[in-house]
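Removed: one protein chain of the complex. Kept in place: all other protein chains.
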Amino acid sequence: MDKFVKLGQDMVLLWSKYKVMYWAGIWNTLKLAFLATLIGCFIGLLCGVLNTIPYTKKDPLPKRFLLKLLRIIIRIYVEVFRGTPMVLQSVFIYYGLPYFSNNALRFDNIFAAALLIVAINTGAYMAESVRGGIISIDPGQTEGAKAIGMTHFQTMVNVIMPQALRNIMPQIGNNYIINVKDTSVMFIIGFTEFFAQHRYIVGVNNMYFPSATIEMIGYLTLTLIASLILRLVEKLMDGSDSYELAQGDQLVMAAGTYSHPDRGTPFDEVNREYTGEEKRNRIRIGLKNRNGSTRGGR
Amino acid sequence: MDKFVKLGQDMVLLWSKYKVMYWAGIWNTLKLAFLATLIGCFIGLLCGVLNTIPYTKKDPLPKRFLLKLLRIIIRIYVEVFRGTPMVLQSVFIYYGLPYFSNNALRFDNIFAAALLIVAINTGAYMAESVRGGIISIDPGQTEGAKAIGMTHFQTMVNVIMPQALRNIMPQIGNNYIINVKDTSVMFIIGFTEFFAQHRYIVGVNNMYFPSATIEMIGYLTLTLIASLILRLVEKLMDGSDSYELAQGDQLVMAAGTYSHPDRGTPFDEVNREYTGEEKRNRIRIGLKNRNGSTRGGR
Amino acid sequence: GDSSSSSNNDSTPAETTPAAPTVEIPPVEDLTGTDTSAIPGLEDGVLTVGMECAYAPYNWTQMDDSNGAVPISNVPGAYANGYDVMIAQRICETYGWELEIVSSAWDSLCPAVQSGTMDANIAGQSMTADRMNEVDMAGPYYYATIVVLTTKDSQYANAASIADLAGGTCTSQSGTIWYDSCLPQIENTNLLAPADSAPAMIMQLQTGAVDYVCTDMPTALAAVAKDDNLVILNFSGTDGDFQFATEEERAENVNIGISVQKGNTQLADAIDTVLSALNEEQFNALMDQAISIQPEI
Amino acid sequence: MSENILEIRHLGKSFGTHEVLRDIDFTVKRGDVISIIGASGSGKSTLLRCVNLLETPSSGQILYHGTDVAGRGVNAPEYRSHVGMVFQSFNLFNNMSVLKNCMVGQMKVLKRSKEEARQQALKYLEKVGMAPYINAKPRQISGGQKQRVAIARALAMDPEVLLFDEPTSALDPEMVGEVLNVMQALAQEGMTMLVVTHEMAFARDVSSQVVFMHQGVICEQGTPAQVFGDPQQRETKEFLARFRGVE
Partner (left out) sequence: MSENILEIRHLGKSFGTHEVLRDIDFTVKRGDVISIIGASGSGKSTLLRCVNLLETPSSGQILYHGTDVAGRGVNAPEYRSHVGMVFQSFNLFNNMSVLKNCMVGQMKVLKRSKEEARQQALKYLEKVGMAPYINAKPRQISGGQKQRVAIARALAMDPEVLLFDEPTSALDPEMVGEVLNVMQALAQEGMTMLVVTHEMAFARDVSSQVVFMHQGVICEQGTPAQVFGDPQQRETKEFLARFRGVE
């Protein structure tokens, strides 16, 4: 028991002495993880869109060749960056580039280098997640979009990606959380984030468990907040389970702009209702449905 | 240029001297990553199934309470293990347990400890991926299964999970690849895998870049092989795009077992064909469709 | 009992090449008769020692048991050797203990002895007061001069004092006095973020990311042994050396010790008994020996 | 044969404040074939879904052999295994072949042997003319073919009551005829059925009872002769006007 008491005391001690360092570390971690995830998502989506440009045997050879090449390049990008440890990539990019190029290439800004590395890694993972997300969308959606003349990009941007994105939201959360933690390997190029501070502090005073506990709490807070925000975003994306029936006048107004022959024809019952043909004591206009979730139920 | 030549020579040198160590590291990495991913997937699927057990306001209070509790526990599990760095978890589990319990609890087997830690971490990530996978399945599938009287578990196991699994295959690949690399932090509890060998070797001779290049190649090979296998599995899961029309005799045999009143009624054209009512020179039985992919096309 | 508190002030200028061991090393004392089964951690007669096995010349990993290397218990087929291993062997021989070497990350060494997973860490750790709040330390078992390491073609290669190093780009290992109080004494430096590990620090120097690094003599010697493009700048004993507020503070960071679980004074005492048989010159001779048996690649 | 299998009592269903069903009340006796007709959006599908507990009713009772299945502590899967359903959108299992679609329920829910399930599935697949396609996946067959598989899947479970949601919507007239024949045969074998349909001819000729829904309430209910021959409500008359016009 006293070990826990000591742990608590030591944590207070550490925090009061080093809180500036811890805060600086948290801020660096947050900044890097957030920006890298954002850029990574963008790269992943782009890869998803580019990867799915359709071509048929009837397309001209150059087009087919270019598209095949594009897919191969994306595949290589994904496999190489996903497939090798970020630490080593960092070493090669930050120290190896100037070394092997005899100083022709050199990063001057550690943060920029770290951001670049983490972002392209996240992008590689996201590309795969996006691929999964696209697979999960009913092909009928693509057909629906194509049938009204949308190009591949329009289809992707307006129809497929919004739905795929919703399905991979948990995955984006995963990636962000991985980044929050994995940015720690950027210590190798001298980027001091939250974990580096821990190593530094423990190096000075060997108070491993107290500092580790502070780290655990810090990371958990960072990720929990992100998790909560993401769940909220998911809820927003699902949209409200309710919808309002459009008001009669609103429609009359809209309809009034045009004068088509069938105006006022009793197409269905609700229609009939708002055109005032039947007046019942039951008003069903402007209803709100707050229940009936079709998704969360499972 | 000579720097590259030297790099190559050094790599040869390192490899010829240390190949036993490198191989041992690769084997340990592979073993840990594979088993942990497998167990992690299982945990993730289990969480997915348990998390989606439906309950309504009409269910008895204890049941609702238990299910709510279950969801909360799973949520805590996911958030805590996803949200904290695996290194720190390892330290707490491997060194902290005996420390805080005064030696009452202690792991004797480093591999078992490493496997446990990596697996529960993978499980936490997979739980989220599975959640995304389940979300992406048309609710109609659940309804179809429920309507024929399947329980929640039967529905999940037979209908939802096989489809969700297919959609999250890219994600499982991601997780395996992450594990291949992240097992390196298990060095903190003394588990020596591929990356640890790099540290040993560099620690003795400071030949950082040659060893790092060997590591890069090794990791890339490991992950590429996994990637290829997974794509193959995905193809298998998609099933062949072709199907064979059932043979006449096969059906006659089957039909013969029962004698229902409508036997032989010409329900549709193909039916008509195989019962031999019409004989056309165009044989459409036993066809194979090798094209018409509905999925890959996008 | 720390026997020698001899200062470095009177030490001779830098030895850039390991001298032949002219110093006589006393034979191992035989205390196998003493009952050590009451020492916590040694009930089984096995001394479990933690080290990185990746911090030459203190400790490293090799492929065979040549030069008296000891198997690493958690890495089948690998052997540990180096100054730390030699000291550990000496301690075990004295008491007739069996030696088990466990390789682990630097970060985990402290929690490992705290939890009793390891009995002692012999890993080139300096004996700072802060660290000794968490663990007990025996020793010192080495006195490590602070030096600067740079490259032959560097403009700083001929520096005679830290004043000559002004304006350079530099770094050192995280959480060390070298990084925290030595390098800041140089004027106008571009002090980069601390390095992850010794090899990473050397790599930064080799790739030209920094002009020089600050470390201790053994590490520098080992690095020079592998890359003859590196040179050691040793200012100790001169006015141009790094300054410390007190002699205690210097000693704290120069004395290398062995950590044991807090309160395990029995083990610390037993180790100190062995170490007290050796003086600083003999430590240096042992270290030279270690550097000479460090594998070529 | 006047045993009450299902009694729907004052059933109501709202989505939020959107009241989709209100005070629905009718009884299904063994061997009944009840046709539910009504305009698009009048709540027919929702009613069937409530009966099968896919939607939780907001109010009212559903008595199955006298016990309220909409109440607490009901084993819904067990109940559903006696009440088959053919969905308006088919809901075939995308990960299974046509044959497997019709077998899985029998094997998992009714615990039939694989062979028995296969025979049963083939029997009904053949009845609906889908036997040649047993190896196809749902995405490889046409709309009408899917609908027929959905019917076979429900029939293969040997349910006590069958709920059909527009079972012939995707079929051509010839096929409609065949499927309706199957249903008629089932009716003659004493199968109890609730059928949402737009096939007025079927409703008139086969059903024992017709329920006409309008804006979420049962507007008129009776034997086909009553509803078709002598509708009382203005809405019913209007609704049937077109059908009677064709006739």
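Observations
Labels for the chains are A, B, C and D, by order of writing; each one numbers its residues from 1.
The rule is short, and it goes like this: a residue touches a chain if its C-beta (ideal position, glycine included) is under 8 Å from a C-beta of that chain, and two chains touch if they have at least 3 such contacts.
Note that this is a predicted model, so its numbers are computed, not measured.
Note on the undisplayed chain: of the listed residues D:L99, D:V176 or D:M191, the one touching it is D:V176. Note that of D:G38, D:G84, D:P159 or D:P231, the residue touching the chain absent from this view is D:G38. Counting the whole complex, the residues of chain D in touch with the unshown chain are 15, 37-41, 45, 88-89, 140-145, 148, 166, 169-177, 198, 200-201, 238-239, 242-243, 246. The missing chain lies against chain A, touching residues 56-60, 138, 140-141, 143-151, 154, 158-159, 162-163, 166, 239, 241, 243-246, 251, 254-255, 257-258, 260-263, 265, 267-268, 270-271, 274, 285, 289, 292, 294.
Just so we're on the same page, only the chains that are shown with their structure count from here on.
With centres computed from Cα atoms alone, the innermost chain of the structure is B. The mean-CA centres of chain A and chain C are about 47 angstrom from one another, to the nearest whole unit. Residues of chain D in contact with at least two other chains: 139. Of all residues in chain C, those that touch two or more other chains are 107, 111, 114, 200, 203, 206.
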